[in-house]
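Left out: one protein chain. Kept in place: all the others.
The letters A and B name the chains in turn, as written, and every chain counts its residues from 1.
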Amino acid sequence: MSIIVKNLSYKYEDEEKNAVNALSFTIENGEWVSIIGHNGSGKSTLAKLLMGLLEKKEGEIYIEDLPLNENNLYEIRKHLGIVFQNPDNQFVATSVEDDIAFGLENLEVDPALMEGMIDSALSEVNMTNYKKSEPYLLSGGQKQRVAIAGILAMNPEIIILDEATSMLDPEGKEDFINVVKKLKEKGKIIIMITHDMNEALLSDRTIVMSNGEILKDGKTEEIMMDEKTLKEARLELPSALYVYHSLKKAGYNNEEVLKVLWESASKM
Amino acid sequence: MGIRLENVSYSYNKKKKGTVYALKNITLSIDDKDEFIALIGETGSGKSTLASLFNALKIPSSGEEYVFGIKIQERRKRKENYNDIRKHVGLVFQFPEYQLFEETVLNDVMFAPRNFGKSKEEAEKIAVSALEMVHFPKEMYDKTPFTLSGGEKKMVSIAGILSMEPDILIFDEPTAGIDPENRNKLTKLFKDLNEQAHKTIIIITHDMNIVSKYAKRVIVMSEGEVAFDGTPKKLFESSEDQIASFNLDYPDSIKIAKYLNEKAGLNLNPNQNDLNSLIKEILS
Partner (left out) sequence: MKNFVLGQYMPGDSYLHKLDPRLKIIATIVIMVAVFFLKNIYEMMGALLILIVILLSARLSILKVLQGLKPLIVLSIFVFVFQIFFNKGGEVLYQTSLSFSISSIIAIVVITFFYFFLMRYMKLKVLYFFLYVSLLFVSLKYLLYPDVYYSFNLEIYEEGMNTSLFVFFRLITVVSLATILTLTTKPTELTLGTEYLMKPLKIFKINPEEFALIISIALRYIPTILDESFKIMDAQASRGADFKQGSLTKKVGQLVSLLVPMFVISFERSDQLADAMESRNFVPGKPKTKYRALKWQTADTISLIFSLLLLGGSICLYILF
């Protein structure tokens, strides 16, 4: 499975500038990619474009060999799942199991198979005990995990997380990230849109966006070394790396300590 | 003056479980100027309920609460209007969308002073100075608030509370879901309001970095009770078990210092309130 984006641009009707401008990149099987940028940098627009939620784009998107267009939208969406930012705005049913069934019903899955698929999706996000619960009574973190389960049941190869943790408390964030780590191990492609640098550190690769364009695309380690690009993208270094860079600038040269500091960054 | 709570509890009735205490035996007092308080605790610990007691949105079930000399109780004197309290204690909600409703930014910020009986001219003057305080660009005063970006909406919503000219300002999760640039703007604003305008700032937050860097006093809520009330330094010096029992995290500066001590065999004082002081400690 792969995603190929070629020269992708999009402009909202009532705005002058392109929200995203001439983006090109390829994401391969098994990658965990962070897309980082300030508010309004175009990262969420990119997510919507990948899901085929916006019409009249310029440029091309291919999922495997299939071009994304109106004719095969339905086919394409079978390979993709997305979790949005607001935990409250993604539910259609009055119980957790019925909500997960919603996607399966749309895919015309045989009803006899549904319960098993729902159960296994729920167990993957550690929400088995909440099968009959009303979504309204769940915490934010639990809601987001049910949203993942709703996608997992449909078994897509690519999972997009559009600032999915930004409205969660620290506990909810941690539970959610643990689920994402598990999915990565199962070989899913993960595209995580975020402005939380500590979260971005977990990924293999990072794409930095600013004002609708890609500033830099590379290994997460390299991006996090690049203070200049991050500053230009109006982002901050993760705390440990800020200390790392500041020490180096001050002429500190205890390599042992610097190495440990570097390691500590991904453990925050 | 300020806020004083003595043995205050707040409870509500639940059909199945009977009376549930959201807050139990809270005793504390908050000064009407110069304080910078972080109100922390895990979700459901009662910190938001406590904040809504501070500006009389909720009323104590038992115990005594005085806000700027007025006793907050269910049965009040005719003349006493809790609006007067809300003028002194401004509460900024997490989502600006909850309060923005006027056609223009300026009108929206004028809403509060108009409610408190100011004339149109006066209200406009106050609103302009509130918008200046949050560094909102003048040329956007006539825009409708709904088309603004998230960060701009947040600033307008804060100006909408500043326009009441409150002495105490409470911010509910001000930095949650906000990008780094806007977060820095916000923390700078809090600092200015506290140090230059001498206002008392109370922030409800999960972000320990902000707590250790800016707060002068921390109130930790746990299961509806005040579990700790003191300086951030003292809080993070308490035992790790204690911090874990409140379900709290450490700020990055302390986490990194501890990690370095453990893995690189350094002997740093882990109690650093921000990253720059940690860097100084490592360099020394």
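Throughout what follows, a residue touches a chain if its C-beta (ideal position, glycine included) is under 8 Å from a C-beta of that chain, and two chains touch if they have at least 3 such contacts.
Only a predicted model underlies this, so the values are computations on that prediction, with no experimental measurement involved.
Within the whole complex, the absent chain has one touching residue among B:G2, B:G41 or B:G160, and that is B:G160. Check A:A101, A:V146, A:V208 or A:V260 against the missing chain and you find that the one touching it is A:A101. Contact with the chain that does not appear here is found for just one residue of B:I30, B:L53, B:I72 or B:L100, B:L100.
Residues of chain B that touch the chain left out of the display are 14-16, 52, 55, 57, 81-83, 86-87, 90-91, 93, 97-101, 111-112, 115-116, 146, 160-161, 164. In the full complex, chain A touches the hidden chain at residues 48, 51, 53, 74, 77-78, 80-82, 84, 86, 88-95, 97-98, 101-111, 114-115, 134-137, 147, 150-151, 154.
Throughout what follows, only the chains that are shown with their structure count from here on.
Separation between the centroids of chain A and chain B, computed from CA atoms only, is 30 Å. Contacts from chain A toward chain B in the complex involve residues 38-40, 85, 139, 163, 166-167, 169-172, 195, 197, 234-236, 239-240, 242-243, 246-247, 250, 252, 256-257, 260-261, 263-264, 267-268. Across the complex, chain B meets chain A through its residues 42-43, 149-151, 176-182, 206, 209, 247, 249, 252-253, 255-256, 259-260, 263-264, 266, 275-276, 278-279, 282-283.
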